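Mind looking over this structure? Questions follow.
Here the complex is missing one protein chain, while the rest keep their positions.
A, B and C are the chain letters, set down in written order, and residue numbers restart from 1 in every chain.
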Amino acid sequence: MNAQALLTRLRGQVPLLVTAVLLVSMFSVGSVQYDGFFSGQVVLNLLIDNAFLLVVAVGMTFVVLTGGIDLSVGAVVALSTMVSAWLVEQHGWPPLLVIPLVLLMGTAGGWLMGWIIHVFEIQPFIVTLAGMFLARGLCYTISVESISITDPTYTSMAQTRIPLGDLFVSPSALIALLVVAAAFVVLHYTRLGRNVYALGGSEQSALLMGLPVQRTKTTVYAISGFCSALGGVLLTFYMLSGYGLHAVGLELDAIAAVVIGGTLLTGGSGYLLGTLLGVLVLGLIQTVISFQGTLSSWWTRIVIGALLFVFIVLQRLITARRR
Amino acid sequence: MRQQPVLEVRGIRKEFPGVVALDGVDFRLFPGEVHALMGENGAGKSTLIKVLTGVHPSDGGEVVLAGERVRIAGPLQAQQAGISTVYQEVNLCPNLSVAENIFIGREPRRFGLIDWTAMRRRAAELVRELELDVDVSAPLNSYSIAVQQLVAIVRAVDVSAKVLILDEPTSSLDRDEVRQLFAVMRRLRDQGVAILFVSHFLDQVYEVCDRMTVLRNGRLEGEYLTSELNQVELVSRMIGAELAGLDQLGGGKRRERTAPTGPAFLQADRLTRRGAVEPYDLDIRPGEVVGLAGLLGSGRTEAARLLFGADQSDGGTLRIEGAVTALRSPRDAIARGIAFCSENRKTEGLVGELTVRENIVLALQAARGWTRPLSRTAQDAYALKWIRALDIRPGNPEALVRNLSGGNQQKVLLARWLITDPKLLILDEPTRGIDIGAKAEIQKLVANLAEDGMAVLFISAELEEVLRLSHRVGVLRDHRMVAQLDNDGGLTPERVMATIASGAHA
Amino acid sequence: SGSGSSDGKKSDGKLTIGFAQVGAESGWRTANTKSIQDAAKKAGVTLKFSDAQQKQENQIKAIRSFIQQKVDVIAFSPVVESGWDTVLKEAKAAHIPVILTDRAVDSKDESLYVTFLGSDFVEEGKKAGDWLVKEYASGSGDVNIVQLEGTTGSAPANDRKAGFADAIKGDPKFKIVASQTGDFTRAKGKEVMQAFLKSQPKIDVLYAHNDDMALGAIQAIEEAGKKPGTDIKIVSVDGVKDAFTAMSQGKINFDVECNPLLGDQLMDLAKKVKAGESVPRRIQTEEGTFTPEQATAALPNRQY
């Protein structure tokens, strides 16, 4: 019976394994195809360049697992960069005050959206879309121009390279991995995490089982808000600027990463590590494109689409056959 | 019973748009008693329970818990106040494992983190107590509705509350499981827990309950000691009319009929599906009712699904009207005149958002294809005919199905398949949650359909019902068809049970 | 496959440029891309081209991958001014010179790039405004202006708006009575103009941040029964071929050119930079302004 249990649990991981294997094969193809592709730094760059996306996608995973969606993440990221730049550069606030403030702001915004969604029973799509409008709009009310950051704390966060032998990572990448680890623990080893899954399985049942549905929902959106704000902070490190047009369409990338990672958009089923893989898939596609270096603008899009297509279809077919 | 009631409601009123579900209902529950809540389908039993536990806000009246007036805002608050509930439809999370479903919200923790090992171990222990053999780390939706019902019970019982509410917990359980459940209930009662029990099985009620409260049309009919009200009187209180005798309700004596002979409509020959049913043979002739008996999880549903193309068989042959047929989908089966009324009305049966009318015509419409719509008049005619025939309440064909009481939903599901006028009707627990008046009607209906030449495969956890209707009974055990017994009048529930127990051909 | 082979490439004497383009958001941008690609082919330069789909992060990633691929020169059109320091420092550390095209960056560290080749959006707005001031120098009544802005927050929109405002601010008779974003597209330009025509009782001048919006607005004006260029004067920026056609029909009164064809100039610059020659810090592309007459004359050999 224990072996059987192990088997069922393993079966649950098949999609994850398939995704990982596909990812590795894609990397191998890239290495054969392009000079300089097969290097540890390329892999680490995936993390460095996508740290903010990873953090945002982790938050999105929570929301999607409950069967919701958060369209506001990209705009909240932009707003976070904007507020950081504005306060630090134009008002001279210390970064150590600004960063917690921005995180708090994101969390509160997310919490509020979750509250509206639950209490007034409005579809998450609309509420977070309004949140997206609001956050972007607030960016422009601060400034329509981009604001550069020259603050030493930010620049050192941006330019610090933590050596790993010959290679290096950025602090942001480490922060992102830390977030993944923390989220993993929360999802799999705390009641909150299990409530998230329950809510996604059936909200009605979760309510009747006496689970704290409202609290879970608001928390989940608050987490997504927090992750977006943190993503914004990481993006600020990355870009050293605040700008209202940062992270346009990031919500779709985040959702795509979550879904590619095997999480069901209808909620209740998915893996956090899948999201990590999803982000890597998107990043790797981007890397392949830039290594190719001969694609015109439209071919870039077509090839991104085609690679995504091949990946998704293979992933589906292999997992389907295994069952 | 001098004590103070642990739970008391006074003058509870609940209105839904267009329906008064509860109208001034009083109700008391004492510690250490098992109390039955009785009434026809749609009488308001489940609604009372939902109001009590805060799922629906009440429109009037008060709830007194241990002497204090309370306002219970939701199931969470109810649980915190010591009321543990199993609602009528299985309300668990299908995506989570059995163990999680039992413990979610109160998972054992170590250092603040969930202790998975402990959780699985304790879940396995609890499940074993009910003599259930399930893998607690498998997802809940890999189990049949009966198992899910038991898991819900295990969860509720383990909460160790002051008040335990069970809304039709036995609707798909077989005798053994019911016996085990009752043992648990008695033990809890003796520990001073107050238990509210809803069931349409009068025998069960008389076996385990001390007192009962009868509802009729959302109104309180009265509160009685079980010992002071016999079954006939109870039923007349429930339906509000005098009855000549119980016999009428029980569907009368078993019909004396000779089994039809002639070519089989459907023949399964060593039909099998790995992990679901071992190879089995089965013939069903037009005009014949074949029953399937077996314990919970014995594979009756799985066997039936193969005959409908709901699952693909991976061995054996199926002949329909003599021709070898591979059913690739339910659609294939329907095209050949087969209908399948599934046991799980919530997930596999009804479309909750659609109206009663739409749900009733759905199968017929699907068979006709979208280009040949049933006219609205025809739809209304079908809907009204079966609303009347099965006494579906409320009798409004435009009511949303998800707002109907459980029993009435079941009737809608049945109506859906009856209007397709199939050659073979597969009924999997068709009377689940149906009150005894309607049950008799349905049994009569099935018998009449068979007499008119329909082949019927009848699956029910209630053995008496199977025997009353069937010409022949297939017995399953551990996913294997162990016997087919002719029901020529001499077949008794005991003999079937013995067959199941011995697992040998009788 | 190893990283060493890029050295082999260098030895064949061919120059490799990594060019990180903003995207392909407009016909102007496409002409810009095409000019660079054609010029590279002509000059025998290996071009690593990357399209950022209007995202700064993508551009940064592209530049990183150019560094990884050890190109000889990196050139890019920044999506925005700010936020380039980190990646440019990396380029500097790898000893790869950087050329900015189209638009500058606001970095304090001047050593991060060698030169800037491109247009000045503020100047373009100013030119448009100056023309207007001259055009209405004699009149005394109010001049009601409606403005079709580019994508909110985008650099050309911000700068063309600022330059224009700056030029007309001296005379209070110039009133911008309505200003909305038309997202640089024809469809939006038409839609917004149509609304303006209904909500504004009197419109004298339309200033559009690019030709596409102006072309959309012209249709709206015509549908409202007015004559574009006569009833409502139109000033626009870019100078694409369709706008020249419209000008030759008298529908646009003044167009400020924003030249996308800087491919040849870029290749020259890159070669010089690689060869170690000194180049000016800032090179303005050759850009003119056009009146209908000039446009009619120039129309036949307009390339984009």
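Throughout what follows, a residue touches a chain if its C-beta (ideal position, glycine included) is under 8 Å from a C-beta of that chain, and two chains touch if they have at least 3 such contacts.
We adopt the following convention: contacts and distances are computed from a predicted model.
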item: Chain not present in the shown complex, as UniProt names it (candidates "DhaKLM operon coactivator DhaQ", "Cytochrome o ubiquinol oxidase subunit III", "ABC transporter permease" or "Hydrogenase maturation carbamoyl dehydratase HypE"); value: "ABC transporter permease"
item: Displayed chains contacting the withheld chain; value: A, B, C
item: Selected from A:136, A:191, A:217 or A:246 as touching the chain missing from the view; value: A:136
item: Residue of B:47, B:342, B:470 or B:484 in touch with the missing chain, whole complex considered; value: B:342
item: Candidate in contact with the missing chain, chosen from B:398, B:421, B:452 or B:488; value: B:398
item: Residue of B:20, B:159, B:239 or B:374 in touch with the missing chain, whole complex considered; value: B:374
item: Interface with the undisplayed chain - residues on subunit B; value: 16-19, 65, 68-73, 76-78, 80-81, 308, 310, 329-331, 333-335, 340, 342, 347-355, 358, 361-363, 365-374, 394, 396, 398-400, 402-403, 416
item: Residues of subunit A in contact with the chain not shown; value: 71, 116, 119-123, 125-127, 129-134, 136-138, 140-141, 144, 252, 255-256, 259-260, 264-266, 296-306, 308-309, 312-313, 316-317, 320
item: Residue numbers in subunit C that touch the chain omitted from display; value: 24-27, 29-31, 33-34, 149, 152, 178-181, 183-187, 190-192, 194-196, 198-199, 212, 215-216, 219, 223-225, 242, 304
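The working rule: only the chains that are shown with their structure count from here on.
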item: Chain whose Cα mean lies nearest the overall Cα mean; value: A
item: Of all other chains, the one whose Cα centre sits farthest from subunit A; value: B
item: A-C or A-B - the one linked by more C-beta pairs in contact; value: A-C
item: Whole-Å gap separating subunit A and subunit B, where each centre is the average of the chain's CA atoms; value: 44
item: Whole-Å gap between the CA centroids of subunit A and subunit C; value: 33
item: Residues of subunit B touching at least two other chains; value: none
item: Multi-chain contact sites of subunit A, meaning residues that touch two or more partners; value: none
item: Contacting residues of subunit C [partner subunit A, same complex]; value: 1-3, 5-6, 18, 21, 23-24, 30, 33, 37, 47-51, 53-58, 60-62, 64-66, 68-70, 79-86, 89, 106-108, 151-154, 157-158
item: Subunit A contact footprint on subunit B (complex, rising order); value: 55, 74-76, 78-80, 85, 87, 91-96, 100-101, 104-105, 107, 109, 112-114, 120, 135-139, 155
item: Subunit C-touching residues of subunit A, taken from the complex the two chains share; value: 31-32, 34-39, 41-42, 45, 49, 52, 139-140, 144-150, 155, 158-159, 235, 238-241, 243-249, 286-287, 289-291, 293-298, 300-301
